[in-house]
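Only a single protein chain was left out; the remaining protein chains are all shown in position.
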Amino acid sequence: MAAAGALVADLGRSDLHALYRTMVMVRTSEERLEILQKQGHLHGGLYRSLGQEAGPVGAAYALRPSADGKGDVLAMTVRATGACFVFGFTPLELFRQYLGRATGLTRGKEANLHCVDYARGFIGPNSPLGTMVQVMAGVTLAFRMRGEDRVGISFYGDGATSTGAWHEGITFASGQRCPLIVMVEANQWAFSTRTERFTRVKSFADKGIGYGISGESVDGNDPVAVYEVVARAAGRARAGEGTQLIELRTFRRLGHAQHDAMEYMDKAELAEWEAKDPIVRFRQRLLDEGWSDAGELDAIDREVYDRVAADAEQAMAEPLPAPAAALDGVYTDHVQRAPWTRRTPVDPRG
Amino acid sequence: MAAAGALVADLGRSDLHALYRTMVMVRTSEERLEILQKQGHLHGGLYRSLGQEAGPVGAAYALRPSADGKGDVLAMTVRATGACFVFGFTPLELFRQYLGRATGLTRGKEANLHCVDYARGFIGPNSPLGTMVQVMAGVTLAFRMRGEDRVGISFYGDGATSTGAWHEGITFASGQRCPLIVMVEANQWAFSTRTERFTRVKSFADKGIGYGISGESVDGNDPVAVYEVVARAAGRARAGEGTQLIELRTFRRLGHAQHDAMEYMDKAELAEWEAKDPIVRFRQRLLDEGWSDAGELDAIDREVYDRVAADAEQAMAEPLPAPAAALDGVYTDHVQRAPWTRRTPVDPRG
Amino acid sequence: MSTTAAGADTAAGTSTRSPRPEQVTKTARREPVTFLEAISEALFEEMERDDRVFILGEDVGVYGGAFKVTKGFRDWFGEMRVIDTPISESGFTGAAAGAAHMGFRPVVEMQFMDFISPAYDVITNYLANSLYRGSGPMPVVIRGPVGAGNRGGPFHSQNIEMAFFHTPGLKIVYPSTAYDAKGLLKAAIRDDNPVLFEEHKGLYRAPALRELLPVEDYVVPLGKLRVVREGTDVTVVTYGGMVHKCAEAAERLAENGVSLEVLDLRTLLPLDDEAIAGSVRRTGKLLIVHEDTRTGGIAGEIAMRVNELAFEWLDAPILRVTALDATIPYAGPLEDYFLPGTDDVVAAARYLSSY
Partner (left out) sequence: MSTTAAGADTAAGTSTRSPRPEQVTKTARREPVTFLEAISEALFEEMERDDRVFILGEDVGVYGGAFKVTKGFRDWFGEMRVIDTPISESGFTGAAAGAAHMGFRPVVEMQFMDFISPAYDVITNYLANSLYRGSGPMPVVIRGPVGAGNRGGPFHSQNIEMAFFHTPGLKIVYPSTAYDAKGLLKAAIRDDNPVLFEEHKGLYRAPALRELLPVEDYVVPLGKLRVVREGTDVTVVTYGGMVHKCAEAAERLAENGVSLEVLDLRTLLPLDDEAIAGSVRRTGKLLIVHEDTRTGGIAGEIAMRVNELAFEWLDAPILRVTALDATIPYAGPLEDYFLPGTDDVVAAARYLSSY
């Protein structure tokens, strides 16, 4: 995606605007979701990525998404909406997911970022943490088997590194030299549990050593720094050097989910990280370095705001799935009948 | 267990003899098991530790077993028979286990080293690899909860480090600073799969870094070197420094189990490791350093041989369990009835 | 060791200790408790009674658990008895087994029971068969929220009984009232076998389930079902959240002269088959109702047992009302359709009563 006329790293003006715009789109979309939730339209949990928008956006921007099923592949989490937007996911699709709309990628059967589009190359997770590292090991094994020049990237939080699934996934991937970039969003919390309460590792980059692979750590609130580190890692992976591990140093500034009152959070520390807000900081840098001006950025903010509002409105107007749609999609070759107690006449047979 | 009059490390003459004797007991017992198997008395698999006897023996000797349920606790594997012998397990008990005798620790319900004695402090594993690291995390957590001065030690092969269970166990233990020593018997094989085919880690000691704990590597064919490293690790664990990881560098010189024809094995490499046989080498050292003489060592060999032969004979003479013993031991408070088709008269009720 | 419900004062602790968590003092203050508070009380009282009991799980300490069941416990009992674990269901369940080997009686919380699945191996291949393998008793309770109806989608709505029902050595408990929840959980903690304890999250704070509990220590024995309502026409065997829907169905049908006998299993494993058969011998008809998915649900085992024990008394086929055979879907219309409801129970019972 890198353009000519580079201003920083190999990023040009339009790249920098794209990074900014995508981060703003994440925040604006999630704020809209909060409004929808307060209005009572959401029923499942709502997970925000406030303060963590830079990492997924910068990382995904360093890859090669495509719409034809031949680009790089991303496995995101609920906190990596930004990466998904880079891969072509839209706020409209996001709202459909949270609102359980029949028009959504999962047609209401699953929620939020748990959705897939193989053409655009993003694969949403299931809930049990760690699983997608295993799945992405297989996705990138497929690239190797076909000799394709593609890489995969998998996002999880620091808490998820404790899972056996994460371990077996990265063990398999690194052993097979799969072209997979394993991202650890080190936001210093697993729900209410502080990192140092569940591990003695100081930097999750160190985990790379335990698998005999490269491990790096980067300021997760700086989209350009993340971009650079991931671009290099992707280069190595494409060059056949196998699995790469990258820690994004960041902080979760809201509750685990919206229902978490966050009483365990230290207010001073929170304030510290508010001061490192990735969007505010990046905007300031764009201005300071003369890469943009306030008018342009304000225009982006407004354009995104309007787009997000329109998308939310459209999603709201779309239908919920028909109840009996719950019956199909269990097997590719068979649809179960409606429950016997709901047929007329009732009939317990088959 | 260390005695005064130290000759090497803090080990005196009787210690060195004990190390030698225990290694010989392992080999002699396993050779006896092979004979029993050839005679058709064994039915399940037979797993040998030929060439790996030094590590478990040296390691266990560095700990404080006891017979009153208050000593250190060991979780062994089928290749760590020697550690178990240090903890008071006997060849007689070993034969009972392999022969499925009613007199065995598991009364025929389980086989081989899958047996337990909490009084003496050894806990045999189940088969799914990695489990015992988790269990030992809990055992040693219990020591911490009670403020006891005890440590635990857990043995697994290098292949087992790939399992999620191993990872979750050591993650839990290290995070909770449990006084647990995690041993990795790096015998360079997981069944037929060579270490470098499943991991890019060069030394399993490096895995310690990934958990933020100490990791060491030691010549697994030298009982004294192993003794020293484990003694220091146990000291650190007792001092509250938490979980310790130790790699034993060694080689599996026989098939995975007796039925494995080992066609995949490089003969030159095998010869190389035969030359490093831990018993032969240690015997030579005992003689070279003047810590023993051939007469003494021959006497040990004979004594062990006779003891093992007698134990095997005794175990052979002991009864198999009564068939209906299969019914009990499922719940502490309830025994199931015999199958309805085997009652007289047959009666399908309850 | 105190054997009555915890008082509102802090007498049992040192005077500088933080106060007893509010949600475990209601019974002592003669206030009715919710289903959730009943569980909190059971845990708290068992921990006070027996210092071998401790709790471990994700976010159970500082946060008090995702559903706040152990809120305030860490301050009262200290962080060594209320342990925040890494996200490692297998790891901390295995650790519970190890602590049990050393004489403790751990209570494991799964944040959602859906996440018990990474611990499937250690539960079935280590905890459940410990006694049989000669490794001794295994007094571990694994508890957590189950059940659908909250738009939780595929991974925050599961019922997990049938993943484990086929495992000899386990006990499985699934209460439906505050009284039972407290008494069964106490019995589970005192049991020497590993017990899975399922708590339907739809019952946790249901106002209709608030109940004044005895001040005295009590247990509800495992393995015994409860007769929710006596009746003569059809026996309805159910458990968990569906108990209340079946009771409602019975109420509605009573108005039409159809009399249901509603049985709440309470313990799924071991199954109280004699009591089920006894009821079937009176009514001649059996309907099994479970919120869990259909194929391979507990209805099958009940049908087999009734065939073995009371076939001759059957005047109609054994039938069942269950969820669909599908993953639990997220969107409201889908989830509502997926779940069995009172109407289904009514239709099925009507069909049977006029068979």
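Some notes on this structure:
Note that the chains take the letters A, B and C in the order they are written out, and that residue 1 is the start of every chain.
The criterion applied here is as follows: a residue touches a chain if its C-beta (ideal position, glycine included) is under 8 Å from a C-beta of that chain, and two chains touch if they have at least 3 such contacts.
Quantities reported herein were computed from a predicted structural model and do not represent experimental measurements.
Every shown chain that the unseen chain touches in the whole complex is listed here: A, B, C. Among C:40, C:193 or C:327, only C:327 touches the chain that is left out of the view. Among C:154, C:202 or C:223, only C:154 touches the chain that is left out of the view. Touching the chain that is not shown, out of A:28, A:52, A:77 or A:171: A:171 (per the contact rule at the top). Within the entire complex, the positions of chain A that touch the omitted partner chain are 105-107, 109-110, 114-116, 118, 123-124, 126-128, 131, 133-145, 164-165, 167-169, 171-173, 175-176, 329-334, 340, 348-350. Summarising the interface, chain B meets the missing chain with residues 43-45, 100-102, 106, 108-111, 114, 126-129, 159-160, 162-165, 190-193, 197-199, 264, 320-327, 329-330, 336, 339-342, 346, 348. Contact residues of chain C toward the unshown chain are 90, 114, 117-118, 120-121, 124-125, 128-129, 132-133, 154-155, 162-163, 165-169, 269, 271, 292-293, 295-297, 299-304, 307-308, 311-312, 314, 316-320, 324-327, 329.
Please note the rule applied: only the chains that are shown with their structure count from here on.
The most distant chain from chain B is A, comparing centres defined as mean Cα coordinates. Distance between chain A and chain B, defined via averaged C-alpha coordinates, is recorded as 45 Å.
Chain centres here are Cα means. That of chain B falls 40 Å from that of chain C.
Of all residues in chain C, those touching 2 or more other chains are 85-86, 88, 90-91, 118, listed in ascending order. Counting partner chains per residue, chain B shows two or more touched chains at residues 164-165, 167-168, 171, 175.
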